[in-house]
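Here the complex is missing one protein chain, while the rest keep their positions.
Moving on to chain A:
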Amino acid sequence: MTELVRMEGIDKRFPGVHALKSVGFDLRAGEVHALMGENGAGKSTLMKILSGVYHPDEGRILVDRTEVAVPTPRAAQDLGIGIIHQELALMRDLTVAQNIWIGREPRLSFGRLDEAKLNADAAAIFDAMHIRMDPRAIVGGLTIARQQMVEIAKALSYRSRVLIMDEPTAALNDAEIAELFAIIRKLKAEGVGVIYISHKMDEIKRISDRVTVMRDGAYVGTVEAADTPISTIISMMVGRELSDETAIIPDLSGAETALEVSHLSRGHELKDISFSLKKGEILGFAGLMGAGRTELARAIFGAEPADHGEIRVHGKAQQIRTPADAVSAGIGYLSEDRKHYGLALGMDVRANIAMASLPRYADRFGRIDEPELGRIARRYIQTLSIRTPGDRQELRLLSGGNQQKVVIAKWLLRDCDILIFDEPTRGIDVGAKAEIYRLLNELAASGKAIIVISSELPEVLRLSHRIAVMCEGRLTGILPGGASQEEIMALATKREGLAAE
């Protein structure tokens, strides 16, 4: 088979992160080449370089054995490289054909649009894909799967010979996946090369010819999909040393149960989830992106309440319909997206720490006791070693790790003894991470019950006393602390209704 793309020695650094370490990759005409790795392994960065979003610091890209530069997404399109992002980038209120030809509309005289040609050209692409689609349909009214077809058609309209698909099945059901795979096979037959990014093992086996695994920004290896067992691919993905990264698990046999969740369900996102959490325990939640861990946290916290199920806090059943209910039951939630859901960045450290507890520091006219709040804020700044010039510093001027500590202080001041940390170290540099870990351990040792949701397995292993694993909205198992990464990955990819190989 002829080689379409070759990437050699691609190196990329971001401030504080060595994102890609001399990575190589190649794609042949008419093959599906799966790119795998944990979150943060560097897959997306590599593909953004190939599609002209990022520029590599070092290395070369060859298309058709000729070295090329890909300075912009437009240049990538001209080279025949199309990318379909996980988040579809379509204009919902325009028609299918208008979306495909946006910015390149065929014109008549006086700047009039040639709608007839627009629709006919779109129809021709769908004919070539052998699918039925009305070019005049409004995109917003289509299912996610159909919208994805529009994205593929759009990519093909640039005469793409290389198609990058980032987690294309994340929002599809089984029938839709089958339809997508049928299209991919047709494209293959026509000589298009497909780079397929996915976490789902069974799909990789079904659709891909070769698999390349990345880990921590480095190339691990490339194997034939057909004759490589899934367990081999998993160990390629996780195979890093675990020196001093395991948790010290305290004896909690005598500890009271702080939180008990039974049969929690919501739509398709959460399916019959039950678990319990003791005082002083750190329960880690592992799983791949979209497994439903954040949704579970938000359901327990009342941000998006569950449809069914019971939540008991310290043995008492609680009706949690709003975050206010959860907070008064003593549950605090630290969102993965601090900037949007955790902090008022334009306000100062003191106001943010007090955000959940203000009425307690106000008199009957609602007047805030500012000197007292100042004392409290300075106390937390000291005990949590928040690095800030003072308690009146605006939050946006603090680093990610220090912002996270401010959120922790907010919940500690509110006397929350059940704390849910969603990706507690996302966007935080290595040094500050260790400090957050130490803080979490201290909080647990002081009797707080803690849930840690993390996509980084070493983080889960380093912190958790027990590890709950989710896959597609279900709790697929709870492992004791110190379980192996392979055990966790096996549970994290255990899809419903699919026999393990």
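By definition in this document, a contact is a pair of C-beta atoms (placed from the backbone, for glycine too) under 8 Å apart; a residue touches a chain by one contact, two chains touch by 3 or more; residues count from 1.
As a working rule, contacts and distances are computed from a predicted model.
Missing chain, UniProt protein name, picked from "ABC transporter permease", "Putative tricarboxylic transport membrane protein", "Homoserine O-acetyltransferase" or "Pyruvate dehydrogenase E1 component subunit beta": "ABC transporter permease". Checked against the full complex, the candidates A:G59, A:P323, A:G374 or A:G447 give a single residue touching the omitted chain, namely A:P323.
Only one residue from A:E394, A:E435 or A:E456 touches the chain missing from this view: A:E394. Contact with the omitted chain, checked across A:L50, A:M237, A:A351 or A:A492, is made by A:A351.
From the options A:R414, A:K433 or A:K448, the residue with contact to the unseen chain in the full assembly is A:R414.
Residues of chain A in contact with the chain left out of this view: 15-16, 301, 303, 322-324, 326-328, 333, 335, 340-347, 351, 354-356, 358-359, 362, 365-368, 370, 387-390, 392-394, 396-400, 402, 410, 414, 429.
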